[in-house]
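All protein chains of the complex are present and in place, except for one that has been dropped.
And then chain A:
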Amino acid sequence: MSPRDLRGAAAIVGVAESDLGEVGQDRYAIELAAQAAGTALAEAGLTTRDVDGLFCAIAGRGMAPLDVGEYLGVRPRYTDGTMVGGSSFVSHLHHAALAIAAGACDVALIVYGSTARSDSGRGRLAMGPPELPSYEAAYRPRPPITGYALATARHMHQYGTTRAQLAEVAVAARQWARLNPKAFARDPLTVEDVLAARMVSSPLSTLDCCLVTDGGGAVVVTSAARAADLPRPPVYLLGAGEAHWHRAISQMPDLTVTAATESSARAYAMAGLGPEDVDMVQLYDAFTINTILFLEDLGFCKKGEGGDFVSGGRIAPGGELPVNTNGGGLSYCHPGMYGIFPLIEATRQIRGEAGERQRPGVSVAVAHGNGGQLSSQVTAILGGRDTL
């Protein structure tokens, strides 16, 4: 089977978030994951009894698929616990499509949950022993923000990107969030607010950073043939690509070029589409620099022109290229790992179910995941029935 054969072979048939925001006081990550799973399966007209492929990653849980399988009562014949940080769930979608095409499973459940916000107040953040000695810790970076700050500083140095341009990313995300009743941060936000916010790891301020929330999400995937018999309009996986070049920020070859250049090229090749065919973009905006880097690396503008590209409201409501129409990690939710939410929002927009923030005529959307410190990059291209 060639990558091109995977185009349109699998479809998303159900998506859901759990409760979001600060909802984890007496809860555990797995409960939010299970809540999202139940809702997404119901939307798909399926139940946990139908699931035979389980895909999940939960920070700090080394055997997350076993925990989730037991909790849901799912006994999968195919399991994938790939953990490449926040991009894991876009990776899971790619793997699920491959597994379904190979006959290894029929109904794949991709699921995530986190109580990151509640955990920060109650000391639940114990970390395991390091896999490798750190050659960074002695310099007291603040992970992950310092890694992204170093990339930002380098981008500003090489291309003249400004803090005001970074702020435009946060403002656009907030304007979208104001149209999304589920978004966590919905107060008005200006460029001046972002520029005046407390600096955490220069040149990034508190308002250049994503939220920390509780929350979970789930995506149900099956074959295109079976999807045709289910209640929701299928949203097809047209293309997917993965790439990673480093783990530690000090080992990233060029801090202004991410492996999204490769992951997106693979996804476009599989889909037989290019950036000019894409109606909207959902991408992993852990920090304002992410949006600029990924718009460049996914081909929406040239390298170095991302700061100019995001200015003047071009990615905000009413702009030429809608980006992160749910409000993104910057204003909608960011429960530890964000990568399942771009899939959920892209699916809803293609179905035409995004309420006040719905854009007309969305047939192709990109969902892009990022993990680690600009490390893991996974791109998915989704489309409605008219794209097959």
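In this section, a contact is a pair of C-beta atoms (placed from the backbone, for glycine too) under 8 Å apart; a residue touches a chain by one contact, two chains touch by 3 or more; residues count from 1.
We adopt the following convention: contacts and distances are computed from a predicted model.
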Subject >> Protein name (UniProt record) of the chain left out of view, among "Ferrous iron transport protein A", "DNA-binding protein", "Sugar ABC transporter permease" or "Ferredoxin" >> reply: "DNA-binding protein"
Original post:
From the list A:Ala9, A:Leu66 or A:Ala153, which touches the chain that is not on show?
Top reply: A:Ala153
Subject >> Touch criterion as defined above, residue of A:Arg75, A:Arg142 or A:Lys302 at the omitted chain >> reply: A:Arg142
**OP:** Sort through A:Val23, A:Val74, A:Leu238 or A:Leu255 and give me the one touching the missing partner chain.
**Re:** A:Leu255
Original post:
In the whole complex, what residues of chain A lie against the chain that is missing from view?
Top reply: 133, 135-142, 146, 149-151, 153-154, 157, 198-204, 248-251, 255
